[in-house]
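Take this structure first; my questions come after.
Every protein chain of the complex appears in place save one, which is left out.
Which chain is which? They are A and B, in the order written, and residues in each are numbered from 1.
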Amino acid sequence: MLKITNLHASIDGKEILKGLNLEVKAGEIHAIMGPNGAGKSTLASVLAGREEYEITEGSVDFDGTDLLEMATEDRAREGLFLAFQYPVEIPGVSNVNFLRTALNEIREYRGESSISAKDFMALVKEKSAIVELDAKLASRSVNEGFSGGEKKRNEIFQMAMLDPKLAILDETDSGLDIDALRIVANGVNTLKSDKNATIVITHYQRLLDYIVPDFVHVLYDGRIVKSGPKELALELEEKGYDWIKAEFAH
Amino acid sequence: MSYTENDLAKDLENSEYKFGFTTDIESDRAPLGLNEDIIRFISAKKEEPEWLLDYRLKCFKIWSEMTEPSWAHISYPKPNFQGISYYAAPKQTKKYESWDDVDPEMKETMAKLGISLEEQQRLTGVAVDFVMDSVSVATSFKAKLQELGIIFCSFSDAVQEHPELVKQYMGSVVPATDNFYAALNSAVFTDGSFCYIPKGVRCPMELSTYFRINEANTGQFERTLVIADEGSYVSYLEGCTAPQRDENQLHAAVVELIALKDAEIKYSTVQNWYPGDKNGLGGIFNFVTKRGICETNAKISWTQVETGSAVTWKYPSCILKGDNSVGEFYSVAVTNNYQQADTGTKMIHLGKNTKSTIISKGISAGKSHNSYRGLVQIHKNAHNARNFSQCDSLLMTDECGAHTFPYIECKNPSAKIEHEATTSKIGEDQIFYCLQRGISEEKAISLIVNGYCKEVLNQLPMEFAVEAQKLLTISLEGSVG
Partner (left out) sequence: MQTIEKESAAGVNWQLKGSFLLNPELRQKALEVLDNTPFPTTKTEAWKYTRVAKIKNSNLSVQENPVPLTGNFGLSTDSIQYVFVNGHFSEHLSSKSYPEGLKILALSQMDEAEVRVLGGNVLLDGEVFSSINTAYATDGIYVHVSAKMQIEPIIEIIQINTEKNVLSNLRHVLVGEAFSEVQFIQRSISVNGSDNFTNVISEIHVGKNAKLTIDKLQEEHESCFQISTELVSQHQDSNFTINTFTLNGLLVRNNLTIEVDGQNCETHLNGAYILNGNQHVDNHTVVDHKVANCESNELYKGVIDGKATAVFNGKVYVRKDAQKINAFQSNANVLLSDDATINSKPELEIYADDVKCSHGSTTGQLDEEAVFYLRARGLSEASARQLMVGAFIEDVIQKIDNEPIVDRIHTILKERFNWVIE
């Protein structure tokens, strides 16, 4: 589904990603771990299409299309979803209006007709239950006045509504208490199918107790330096990142 | 990403004025220029009583001695007041007995405006007074309102039929001496709307006036007078459009609101006069004086969505004379291309426990300039006066300007005044968030801007809010296709 080959990206002239390779197939969950400053969030931003980053080398194939050639909104319409580390507040725009606009634009892109108000509201009801999101939050302004946990749950709710092929969860566990973490993880697990895939970006192993990855990758200094089964996460948790730094530092 | 802000700016330039059509109706107009004879001509045409002619002549004299104000943050070629025709009436208008008598072409005009009377009558139950150029052409629902004792008619009819009310209140809130344009209007006004709500009556429907400038080289000088008698309530809507023309046209209106004891007036405006083309050619000069007075426990609420006009100079104000009276001002002003707006409000606190709220949202795009100018004045005896003002400006391009000029004057120690203003660019992180959910940039901007203005749009009656949202989107609209 996603094939990243030798990806180099920089911001303000500083190279952050230095030849990253990663392949994700449908039905898989990949965890990307690494110390602060390794390039984890850069990877998420580059895949979503943030303009500040310059791609200097490499390619990203997304289901047969060149992802890097596409505008951000087209990547989203092709089924790439980013759960933001810091979800943005949009005052005055209700969550439902926002999602309905998004859903209809995606449907239009795919040549489908707009969703009816009735079907849409039924969908909202069904999907908000997955993340135990109060229906009231759906009518409030996007992320405005939401607690940290509500924001993250709202991200997963949006993911459920838009039904992406590939979801990238950028530090979704940061700032969550154990209850919220369980709810978010439960949402992700419920949405999992053999047609979609998930990349979980995290600093801590904690989230991976709830979302069990098929593969764990260690990102360090702009490259994936180590990959392994889910047990690798536990090893990282135990030993910290220092041994990685010691092993791969130049 | 392919769609940049520059593209947006370009698209904005190309978004066209959707109400630029003229109606081909024979019209009856005064020769160009302004002097006492013209005023006599207007007065005679309208078969006015002597006292009104005297009033006009007196105001003309006042105006002749005044100079055009220059303090606002706007610049424009001064209108040639002798190059304007001060009276233009669609010829066949005289008296319509029924809707069927109305010129079909006129009906078409209204249909193009999206305010077909028939449809409005059927769907919304809004009573509409339609003022084209200077003359009121149709007032619907008259009979139904009459049952309640509500008077809703053209200003000319009010002069004929209710001279005592007109005499008592005209010029009581906006005297001719108030300012240059108010004086001009008082001398040459040709028509407008009049509304009186009797004691204790809650007007059951929204009253609505549509203004349209159709003729070339005409000015529109309408006057609106709304009197809400003790304990009454009315919600009043006003919409404005004008055809596309290369030369500037002048609109100098006066609106006076009188809210007597315990009365409430809600006055909403969607102003969409022709803003000129993308090079700043043509467009309406909109110099309007709107003011209301609140007696004890009364409330006046102004809501305006301003997207049109080449130059706007407008400060809907409240004189909070009575104790416990309340004034509100909710405004969205959008400027694009070369438009200029200097708009805001004055809240004059005279009575005790008076309260005012000001919410202003300015959005500047293209090479436009958008200024908020406001006055909050707490007089010596206005004990426990309260004011809250929030003035936010959003900038869409690096060639436009957003300015804030609040004046706060307080002479009473028990007053509480809070004023806040912010100026910032449209949030790039918000746009990116929308894009990542598959929403196009144009749609994203429309969503964000509408959200930004929510507090104001929420104040509008439903059918007006929908129209206002569409207007906002059209005014800032970019890539169509």
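Simple rule for what comes next: a contact is a pair of C-beta atoms (placed from the backbone, for glycine too) under 8 Å apart; a residue touches a chain by one contact, two chains touch by 3 or more.
In this text, all values refer to a predicted model and were calculated from it rather than measured experimentally.
Shown chains touched by the undisplayed chain in the intact complex: B. Set against the missing chain, the residues B:279, B:422 or B:458 yield one that touches it, B:422.
Only one residue in the set B:188, B:395, B:460 or B:476 touches the chain that does not appear here, and it is B:395.
Residues 71, 73, 380, 393, 395-425 are the ones on subunit B that touch the missing chain.
Here is the rule we use: only the chains that are shown with their structure count from here on.
Across the complex, subunit B meets subunit A through its residues 1-3, 427, 429-430, 432-441, 443, 447-448, 450-455. Put simply, subunit A touches subunit B in their complex at residues 48-51, 71-73, 75-77, 81-82, 84, 87-93, 97-99, 101-103, 105-106, 109, 141-142, 158, 162.
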